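Data block below; observations after.
The complex appears here minus one protein chain, its other protein chains still in place.
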Amino acid sequence: MNVVSAIKKNALAAAAPIMIVVLLLAISPATRSVEAIASLLRQGFAPAVLGWGVLFNMKVGNWDFSIGARFVLASIVAGNMAMGMRLGVLGVVVLCIVLSLIMGVAVGLAYRFLKIPTLIVSIGICLIFESVTRIIYGGAGTHLTPEYMILGTLPYEVIVFIICFAVAAYFYYKNKLGYNVRAVGSNPTVAQTNGISALNTKTKAIIISGLFAGLYCIMTLSRSSVCSAVSGTLGSAATVFDAMMCVLIGMAICGKGNIIFAIYSGALITQVLKMGMMAIGLPTSYNKVIIAAFVVLFMVISSYSDDLKKVFSKRRAGAAA
Amino acid sequence: GSDSTSVSAGTSSADQSAPAQLSDDGNASSAAGADASKEEKIKIGMIWYGNTDAMGGTFYSWANHAAEILNVELIWKLGSYTTADELTDCENLISAGCQGIYFIPMDTSANLQLGTACQNAGVYWSISNRQISDEEILAACEANPYFVNRIYDNSYDVCKEMVKVLADQGIKKVCVLTGDPNDGMMVERNQGFADGCEEYGVEVLAESRLVSGDASANVNSVNNFLTLYSDMEGILAASGTAGVGEGIITALNASGREPGSVKVAAFDTFDGNQEAFEQGWIAASCGGYTSECLVSFLSLVNRVRGNEISDQVAVWSLSPLLITSTEEMEIFSKYVDNPDVQLYSDELIKSLVGPDVTAEDYQAVLDDWNIEFVKEAVGI
Amino acid sequence: MIDIIRKIVPIAGLIILFVLFSVTTSGMFLKWNNLQSLILQSAITMVAAVGTAFVMAHNNLDFSLGGACAMSCVFAYLIVGNNLWLFFLMCIVIGVLCGLFSAVLHIKGKVPAFIAGLCLMFAGRGIAESVCSTQSMLLVQAAALNHIGFFIIVLVIVVAVGVLLFNFTKIGKYQKLIGTNPKAAELSGISVSKYKTIAFVLSGLTLGIAACLTVVRSPNIVSSIGTNLETNVLLALSLGGMSMTGGSSSKMRSAVIGTLIFYILNNGLTLWGLDANYVDIVKAAFFLFTVTISIDRSQYEVIV
């Protein structure tokens, strides 16, 4: 019964990427292999992890532009420190998480104490962190040697992803924070009269996004081995926008289901689209257009279906009265 | 001026014994050096994309070093990626009292815009690394009395050459990571690959835009190549810097394929390419056009000092190094992996600023650019 | 007392910066050539900020600016090609269409405006990248207009019309009311959808004009054109004292003062010859500091 209802609730979030994958399989024979599908599924891992961090911020109404810069800076410092001090894989993992959390705390506390909109705080601090990536280690970035990249190989990558999933689900559904985030996001006034401090919750959301930025560092470093300094002012904003797009698709296809899963689906959809475009020989620059169109489409459909649902439930309430 | 070979020769054992060399070097260069240090300090504005990748970091360090020798004050503006931003930087630098502006034009129109701003303010300017692709703009720039020189590298030929290296190894099917089409230099490289493939009978299976600075995006692109085109034998990359090259090699290593079963030809060198060469992943690499930045900068300094080498805009070109063997890569890595290596000696730098310097001197330095020169300069 | 300090901080900040740089740059800052450059540089952001202020006043953020700027330039060029004035006209028309598109998505599609803007920005950038990779689009004639006279005329007209509409007509007044309480606005007979649409259209209009100025500054249309326009505008408006949630405290002067602060800071730091690696850090610190003391926290139930 429970399983059935869980499947039912998540049906759309599961069906959407499956449909698009099936379409891809139809278009491109080369993708009809276990390896190809596995490769796709793995491509969705890292963006989903960052998306979960962004989820907390978007849900609570934070504008966090700094998460991209935080990720780059944490990756660079963690990678170089771990290699310099020969700390091994565990060292990279711990450093990524700790550094990223520290930066999350820095942004969170700046918001908490300066009491200015998250948009301004995060852009300001983003500029600072970006500059630091260019100054620290002479702007050289980091390049991990293969022995530090075990977590990017199978089966470890899947294990790391499952752990991340569990952590995200825990914080969103099993921990007070997730509830408070939703409460403050939809009605800060009432949340506050019920003893939930909006300021604190928003601060915590920024900090927790640091945890996921750290996990994202681990996943991308293990996958690509390098992280280079941010070039240009707000050059890291693209990372934030990409993640937002995954979250938006996730929210739109989530329905009553599990948002953590839906965001992974969203991340997967964006990756499938990219591969699909390559398969049919379209320039990859059209990706952005297609993804934007997808988000708009999903958002419009979901807001209309929400409306429909409301109308129907009102009718029933009215009829009952 | 002195004969260019002797200048180059004088650079061979570089920094360690600089004072000793100063006295027994050619007259012209030591005179120029002495002149420079006596002269009033000049201010040059440097509009530079960034100092975090190999070329950016190297030139940042070279230019600062040269400025110190030549008694020049530099004001850097880093991180401008659009013409509008470069123009803003240029105007601010002119206001800050710069007498010369050096930049890499982000697109063709930057030549016109920044050139006009410089002309209006009576400030000299020079560029490097880009052709001026539009006739009208080229004409306008040539007519600009404050335009000192332009230097470009013939990426196009080198890219074709890289395809040839792959074709010679029997490779018939490749995927291409193309460069940003807004960037004139990248357009040349993309075109060089395309024409090369046509000429040497190599089939392009798919293209994907490389993403500078986001390594995982490039990893995904390579993964998608591998998934969609199992018959792919090679990868061409218009640039390997800023995480692109590392991403490609990492993706190949993680793919489980036999090292060397896919051959990569990538413009620009990157971290770990020495090892990738040894493993057999890389068949051809190419790099080293920081020299033209330095030459352009020195020629600008020379003009600001009042030394006119020509009443026309000087035009020079440089051929980037094509690296096809592990040995060459080893030599080149010595230099390129370390931005603090000063490939050009203080004497040579001083010798390139002075009343007697000619256009041929500059071109000679550019012509001298080959792996043998690097080998000598790094002292192998 | 605190209130008064808060209100004057943006303008005071501007004056302090002005005096500071006048005094510390041995006259370089005050040279007419430099002031002229400042006007040229700040024009694009200022023009876009004037229109965006209408959208912000009714409590929406317009995130489309940069991408929409690239898109209008590209489409305008594809449609009319090399004819400069037709191109300008087309840029503005497409800018307005972008604004309308955001409005329709937001109002009819019920998508939050920032998401609509984000998608437009994404799509615009993607379209520009795709088109630019196959076509070179150069408007050399535009370069001739990179001249103080032209910019002053455009700025004076845009700012004057902006101030007039914002302070002395229903269009501006209704935006502020909608920003304060959209439901009450609707029930007071204000057609909220209509006036929100007008705001987006105005924002699109100024965006179109800003796109024209961008082409005047950089006559080659490439996909990176207009990069960071949306964040520059947002930062400028907040530096000028604009509340992120709009409402009745919104002022048009924020657009002018904020943009000037933004560019004077950039200019002055260059005149000082500050190490390029640290410029962004100093700028960021200044933003945070200024907004911290100037923000009117009573405008926010919860700081967003």
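All chains are identified by letter, namely A, B and C, in their written order; residue positions are counted from 1 within each chain.
Here is the rule we use: contacts are C-beta pairs under 8 Å (C-beta built on N, C-alpha and C of every residue); 3 or more make two chains touch, one makes a residue touch a chain.
Everything that follows uses one rule, which is that contacts and distances are computed from a predicted model.
One subunit of the complex is not drawn; among "Acyl-CoA dehydrogenase family protein", "Inner-membrane translocator", "Sugar ABC transporter ATP-binding protein" or "Na+/H+ antiporter subunit E", its UniProt record names it "Sugar ABC transporter ATP-binding protein".
Contacts of the undisplayed chain with the visible chains, over the whole complex, involve A, C. Only one of C:16, C:153 or C:187 touches the absent chain when the whole complex is considered: C:187. Touch with the chain omitted from the figure is made, among C:214, C:249 or C:266, by C:249.
Although one chain is not displayed, its contacts with subunit A can still be listed: residues 173-176, 178-180, 182-183, 185-187, 189-196, 310, 313-319, 321. Contact between subunit C and the absent chain runs through residues 164, 167-170, 173, 176-177, 180-181, 183-191, 194, 247-249, 298-299.
Keep in mind that, in the parts below, only the chains that are shown with their structure count from here on.
Taken as a contact graph, with one node per protein chain and an edge wherever two chains touch, the assembly is complete, since every chain touches every other chain.
For the criterion of most C-beta pairs in contact, the winning chain pair is A-C.
Centroids of subunit B and subunit C (each the mean of its C-alpha atoms) stand 36 Å apart. Computed from the mean C-alpha positions, the centre of subunit A lies at a distance of 29 Å from the centre of subunit C.
In subunit C, the positions touching at least two other chains are 129, 133, 223, 227, 277, 280. Residues of subunit A in contact with at least two other chains: 134, 232-233, 283, 285.
Taken together, the subunit C residues at the contact with subunit B in this complex read 25, 28-29, 31, 33-34, 37, 40-41, 44, 129, 132-134, 136, 138, 140, 143, 146, 214, 217-220, 222-227, 266-267, 270-271, 273, 275-277, 279-280.
Those residues of subunit B that touch subunit A in the shared complex are 49-53, 56-57, 78-81, 206-209, 212-216, 218-221, 223-230, 242-243, 246-247, 250-251, 253-254, 271-272, 339. If you check the complex, the residues on subunit B that touch subunit C are 51, 73, 75-79, 81-85, 87-89, 91-97, 106-110, 112-113, 116, 121, 133-134, 136-137, 140, 180-182, 209.
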